[in-house]
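Removed: one protein chain of the complex. Kept in place: all other protein chains.
Lettered A and B in written order, each chain numbered from 1.
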Amino acid sequence: MNTLTAKNTDTLMEPRAIRKTKPESAISIKNLNVHAGSHHILNNINLEIPKNKVTVLLGPSGCGKTTLLKSLNKLTDLYKELDVSGSVFIGKDDILNSNHNIPALRQKMGLLSQKPYPLPVSIFKNVAYGLKLKGVKDKKLIAYNVEQKLKEVGLWEEVKDRLHSSADSLSIGQQQRLCLARGLAVKPQIILADEPTSALDPVSSKIIEERFRELKKYYTIVIVTHILRQAQRLADNVVFMHYGKIIEQGTPEAVLKNPQSSQLKEYLVDGF
Amino acid sequence: MQKRKTIEERVFRILTGVACYSLIGILGYIIFIIFNKGFSSLTLDMVTKLPSGGYYYGGEGGVLNAIVGSLYIAGGATLIAIILGVPAALYINSHLIRYKRTQNTVRYILDSLWGVPSIVYGAFGFTLMIWLGMSASLLAGIITVAFLITPIVIRSFDEALSTIPIGLQEAALSLGSTKSQTAFKVLLKQGFSGLVTAILLAFGRAIGDAASVLFTAGYTDLIPTNLDEPAATLPLSIFFQLSSPIPAVRERAYAAAAILTIIILIISISARYFAKHYSKENIK
Partner (left out) sequence: MLTALVLILLFPLLIGVALLFKSIPLLNADSIVNLLFSDNWAPNSGKFGFWPFIFSSLYVTVLSFIFSAPLCLLAAIYLTEFASARLIRIMHPVIDILAGIPSVIYGMWGILVIVPFVGDYLAPVFGLNSSGYSILAGGIVLAIMCIPYMLNMLIETFKSVPYGLKEAGFSLGATHWETIKHIVIRKSRPGIISAFGLGMAKAFGETLAVMMVVGNIARITGNPFEAGYPLPALIANNYGEMLSIPLYDSALMFAALVLFVVVLLINLVFRYLIIASNPAKV
C-alpha cells in the first residue's frame, strides 16, 4: 500500500515535460513474487512494459520468464502449487488483486504459447470463440471478424474452403497462426507470446515474425524467447532475467551489444 | 451477462464440490460400517479356530479355514501368474520394443481381458475342471484364479517396464549380451519395484475374488492338506455365512469381512509404498 501511494505522488510531482518523453506503460508490474513451495520462481519483479513496442524477455531456461509472462494475465490461477503476490496493472486495473471480472481483463491480452493449442472445434469456431464469450450473437459480424483475423495472419487463403473442418487437420505452422488469429479476434491491446516459434518450421517462424513486426503498430507485444537473433530482430526493449530476477533491461543495442552484468555476458557467449 | 457467468461458475463449483465430498462420504461410510460390524465380532477365536458345527448352523469357532484357504489360493495363483506373466511382460518390453504396433495390440488385448467378469472365468474354470475330470478343489481354484490375475500381473509389470529408457537396454546389448539376457537382467533390476507392485495388486485381486472360486474351489470347514481337497475362502465365507439365519454365524461373516478389508488395506498401502520408495533408486 505504501509503495502505491509513493508512486502516485511521484507521478503527480513529475514535471510535465519529462512525463511526455517517458514512454507510456501498457503494463506495470510492482513487487511481483511467485513461489512454488520453497522455490522462489520470481523474486520481487518491478517492470514497466512500454505501449506499442515489442518487449523481449530473455534468459536461460528456468529463469522464470514464462512464469512472468503467465502472471501478466493471471494464468497462474491454473497452477495450484503457485503462490503469487504483488501487482500487475493493466491500465488502472490490478489484475492480480481485483476480484471482479478477471476474464474481461484477460481479454485485453492475447496469448500465443510455445506449441499451438487449437481448441477441439472447427477452424471457424476457434476464431469465433472469444467473440462468443464476449456475447456477440450477430452471425454476420462474427463471420466478418473471423475472415478479417484470418487474413491478418495470412491464413485466409489456405483455409477459406475448409473453415468448418477440425483445427487439428492444419499443419503446426498453420495452427500457430490460427491461434494468433484467435487471440486477435477478441481485440486485445497486448499480445503475450511464449517462445511462439520454437515448435515451428523455419518458414512458419518467418511468417509469425513478420506478423509481429506489423502488429506492433497496433499492439503492445511481450515475447519470451531464448533465440538471441530473434530478440535482436524484433525487440524494442530487452529484459534479461536470471534466477527469477531482472538483471538488465534497455534497448537491444544497449543490452545485447554492451552487457554490464557477468550473467548476461556469460549468457551471450554461450548463446552465440 | 457477466453476472450470469459468475453465478454459473459458482453454481457448478459448488455442485462439483458437493458431488466430490458426497462420494468421499459414501465411501467413508462403507469402511465405517465394515469395521464397525467387523471389529465387534473380531475375537481371537475368529482367527485361530475353525468354525464348529458347520458354517451355516453352528455358532462357535472362527474362520481360520477361510483365512488359510484364501492365502493358499491367492498365493498359489499369484505364483502361477508370476511364472507366466513375468516372462510375457519382459518379452513385450524387449523383443517387441521396436514393433510398436504389435506391442500396442498385445496391450490392448490384455487390457480387454482385464475387464472380463470373474464369473466368466469361474464358468470357464469349471468347464475345464469337468473336462479334466477334476472335482472342486484347491488346485482347481488356484488354476482358475491364476487365469484371472495373469493379465493383471503382465499389464501392471509392463506399465512399469515401459517407463525404462530404451537406452539402458541398448547399452547392455552393445556390451554383447543376448536379448533375453538383457531383458532379464536390466529390465528385472530396473523394474523390480514395478514387479512387486504388480504382484501385490494381483494378490489383492486374487484374495478378494469370489465368483471365480465359487464353482471351482468348493467349500469346507477344514483346512485343506492336499491340492485335491476343497478349500474355503474369505469372500465365500462371508457370502455363505451372511445368508445364515443364525446371528452367531453372521458374526463370523462380519469378522471375515473385517479381516479381508484389513488384508486389502495392507496390500494397497504396501503397493503404494513400494512404488514410491523403490522407484527412486532407478536410473531414469
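Definition applied: a residue touches a chain if its C-beta (ideal position, glycine included) is under 8 Å from a C-beta of that chain, and two chains touch if they have at least 3 such contacts.
What you see is a predicted model, and the numbers here were worked out from it, not measured in a lab.
Only one residue in the set A:Arg106, A:Arg177 or A:His242 touches the chain that does not appear here, and it is A:Arg106.
Here the missing chain is touched by one residue of B:Met46, B:Leu64, B:Ala77 or B:Ile92, and it is B:Ile92.
As for the chain not pictured, it touches chain A at residues 70, 73-75, 77-81, 103-104, 106-107, 109-111, 113-115, 117, 119-121, 129-130, 133-134, 179, 182-183, 186, 192. Contacts to the hidden chain, counted on chain B, fall at residues 5-6, 8-9, 12-13, 15-20, 22-24, 26-27, 29-30, 33-34, 37, 84-85, 87-88, 90-92, 95, 100, 104, 106, 108-113, 115-124, 126-128, 131, 147, 150-151, 154, 180, 183, 201, 204-205, 207-211, 214-215, 235-236, 238-239, 242, 253-254, 257, 260-261, 264-265, 267-269, 272.
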